[in-house]
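After the structure tokens below, expect a handful of questions from me.
Only one protein chain is missing; all other protein chains are in place.
In this document, chain identifiers A and B correspond to the written order of the chains, with residue numbering beginning at 1 in each.
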Amino acid sequence: MNPALIPEGAHPLAATIARLVWLLPLLPLAGFLINGTLAMLGAAKVGPADPSAGHDHAGDAHGHDAHGHDAHGHDSAHDDHHVPVRHKFAPIVSLIGPGVLVAAFGLAVACFFAMRGVSMEHPYIVTLYQWMPVGDLNLNATMLLDPLSMVMVLVITGVGMLIHVFSVGYMQDDPGYPRYFAYLNLFVFFMLMLVLGGSYPLLFVGWEGVGLCSYLLIGFWFSEKANADAGKKAFIVNRIGDFGFLVAMFLMFSNLGTLDIGGVAAKAVELPMGGAVITAIALFLFLGCTGKSAQIPLYVWLPDAMAGPTPVSALIHAATMVTAGVYLVARSSAIFSMAPVAQLTVALVGGLTAFFAATIGLKQWDIKKVLAYSTVSQLGYMFVGVGVGAYTAGVFHLVTHAFFKALLFLGSGSVIFVMHAAYHHTHNHDDAQDMRNMGGLKQYMPVTFYLMWTATLAIAGIPLFSGFFSKDEILGSVFARVSHSTLAESSLLGIPGGTVLLVVYGLGLASALMTAIYMTRMMLYTFHGPNRTGEAERAHLKEAPWIMTGPLVVLAVLAAFGGWLNVPELLSAIGPVGSLEHWLEPVVGAATLRTTLGAAPEMAHQTELLLVGTAIAIAMAGIAFAVIRLKPAALVPKKDYPAAEGIDRVLENKYFVDEGYDAAFVRPTVGVSRAVLWKGVDAGIIDGLFVNGSALLMRAFGWMGSQLQTGQLGTYAWVLLIGAITILGAFTLR
Amino acid sequence: MQPNQFHSLVYEFAFYFFGLTAIASAIAFVTRKSPVAAAMWLVNVMFCLAGLYVMLDAQFIATMQVLVYTGAIMVVFLFVIMLLNLGHPSDLADARGKWGYIMALFVGLALLAEVMVLNRSNAIERLIPPDLAAKAAAAAAAPLAGGIIGPVAAPLFKEYLLAFELTSVLLLAAIVGAVVLGKRRTNAR
Partner (left out) sequence: MLGEALALSAVLFTIGVIGVLTRRNAIIIFMCVELMLNAVNLSFVALSKVYGATGQVFVVFTMTVAAAEAAVGLAIIIAIFRHQRSVNLQNINLLKG
């Protein structure tokens, strides 16, 4: 770790604190190393792998604690597979884990202000060292700091810091406490590598690294098979997407001759517009995005990823890692803007995912599953945004979503924490995550209640909350592209681009309606109506500690006012218009203009008002519908609840997509592997033909050879002589 | 008739005399039934060869031939034959029958024909790399230093020193092997 800093020309940032940009990922890495060491030092004493420690039900010894273990399958028995004793290194880990994030966030803010002071016409590139000089490929380890990565760094370190602090409370009594923070720090390191990487391979390193951390953290409580399986599922599904990313990189290198982000962008715009190569690159990149960002058809891992600790869901599976795909598309805006067909695909897949996931979200009972499908849906929104070339809108939604979805997840984490603690006190083994077992929590956890309503209003799109601005901007951009853009001029599978965009717009509106409904439903069932937790448990319901609600307050402020980052022109009265748009202009401006045929997106004032009015009306209608139709009072606890039927059953079982994938891909693969690869190839050809067969062949040769061995010296002499004569004959005839 | 020519004639006569005697003795050697007689004919072959070595300017080798082969190796053979007392008829009737003779004769003639063809076709010259041949020819043309032993001894102790030392190891191994094999195992049974 001796980064020999090579100043890249005389970039104005080189003279500021931003020259320490390499320190940003290094801080969490240091945290990972320290926490990881502590985890290994302490692992000998306690850990989930230790069976004697894991199933200690010695009653009163752990009567006092509240703990963060929320990952139980719906019907699985609740084993308290951890000891209630705090980890011996807990204090120092609590200091280092969030501490490095605080330092990184401070540095990021300093870089941000430094960047505000200079003109960012060109990205600031820091070359650390030569990484891979292989033939024509000469890759350096470079850090790329430009407005886009700055936004991402601020989100990652900022939201990440808050979630780290929350985790201190949430995970306080977990035996794997240092391990948890080691993973979390490592995740932040890789995520920062992802957004700061100056070339696609370096970005890919971060991309794979966050996938690894996601796997590790989903399966954090790996002693339960369901959790380990969920981790594996996430990892394997992501591999399919990574294959796409790799192919895209190969195509880039073979066609463009470079893998630097700037170099690729410069070469990409020289290719023919909408050509096969550029479209293939864009589509393969997007395949990578569908894996990492949980889009159709690879979204199935994200709901299962809820098996991890709730702060992990907030950080990785809502705020940062899953938005990496959105970042990648925005980062590759030059490529996508040259491939309208790919853009239409992105937008359509995004719209479909938003709609599809929202319908599933309507009928989930697990509070985290609701949020998970909501995340998939909102990611779809972001892809609609970046898909239609409104990169600013997509990134804007990414930021606001990071705020309100992190808040929702952490809030649900508080709820689960409290529910679990209550059940733990009474040794009840009910499901602490099922909304049917909650209800009326408003009076027990007022702070969480108000904060989560803030986030709900934000995600539903109620005016002046952050989600309203970002969602509206995406929908507005889609509508604006229908008439005058490269997208409208191209077509997808024979359908004109304009029609596709109208469909996407419709899907967006429908998902907005459903978002309002299912979020209100979640709030009603969780916080309103009578409490269904149980008589004995009720006494133990109380607000979570301040170390957990504190970050929630900060996030609530951001969720409420995050919209001011990019105020639309229509509302110029309330603040400066389009700050984020101006901020990102050097990065994505050219690509956006290319999509809109060089013109700034302009809509008639009435049209814009109509669109905004529709969006507001839909959000209000959704909330109103949910409030009127749903009756929390009539709900019964999970164990008394009848099995769902009809369309409810289909939605509750997520359209049976997992089962379908199982039947279509998993079981044929397993079947073919068993019948052909194992029984046929392995046992038959490899074992039978090659291994035993070669042995048999050698034995046959050996038998033939042994027949020559008469033991008679005369025979040997004859054979020897005939051989000599043959060889000499060869010489003679030459 | 010039003295040179006379000298050459005597030389040629001697050469053919030794050669033909060797062939005749060799044929006699292979056809004798008695091992002792065969051994004596073989000794005769070796003497003839020693004579030929002298005529081919390899006097040292000729001496060695007489001392080592005839004097040591063949004596050991005779000694073993007499030790084992291989005189009785069952051991003497050792030929392989008519077809064995015919086949052996045929194969032998084939071998001989091949070797002759190779000799005639200058195969040896073709097998030797030209630069090596030139070097060897220059060495052969150089005046002999150190008498008749020097030219043999010099390469033996310079270029082929390693082989020479290895041969001594081989001899040691042979001694040990012979002792082990020849020892009567009294305690084994």
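The rule is short, and it goes like this: contacts are C-beta pairs under 8 Å (C-beta built on N, C-alpha and C of every residue); 3 or more make two chains touch, one makes a residue touch a chain.
Keep in mind the model is a prediction, meaning the values are calculated, not measured.
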So that we can see where the missing chain sits, which residues of chain A does it touch?
705-706, 709-714, 716-718, 721
Suppose we count only contacts with the excluded chain; which residues of chain B make the list?
12, 15-16, 19, 22-23, 26-27, 29-30, 35, 38-39, 42, 45-46, 49, 52-53, 55-58, 60-61, 64-65, 68-69, 72-74, 76-77, 80-81, 83-84, 86, 90-92, 94-96, 100-101, 103-105, 107-109, 111-112, 115-116, 119, 124, 128, 133, 136-137, 139-140, 151-152, 154-156, 159-160, 163-164, 167, 170-171, 173-175, 177-182, 184
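The rule we apply is simple: only the chains that are shown with their structure count from here on.
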Please output the residues of chain B touching chain A within their complex, sorted ascending.
96, 107, 110-111, 114-115, 117-118, 121, 123
Which positions of chain A touch chain B when the two form their complex?
714, 721-722, 724-725, 728-729, 731-732
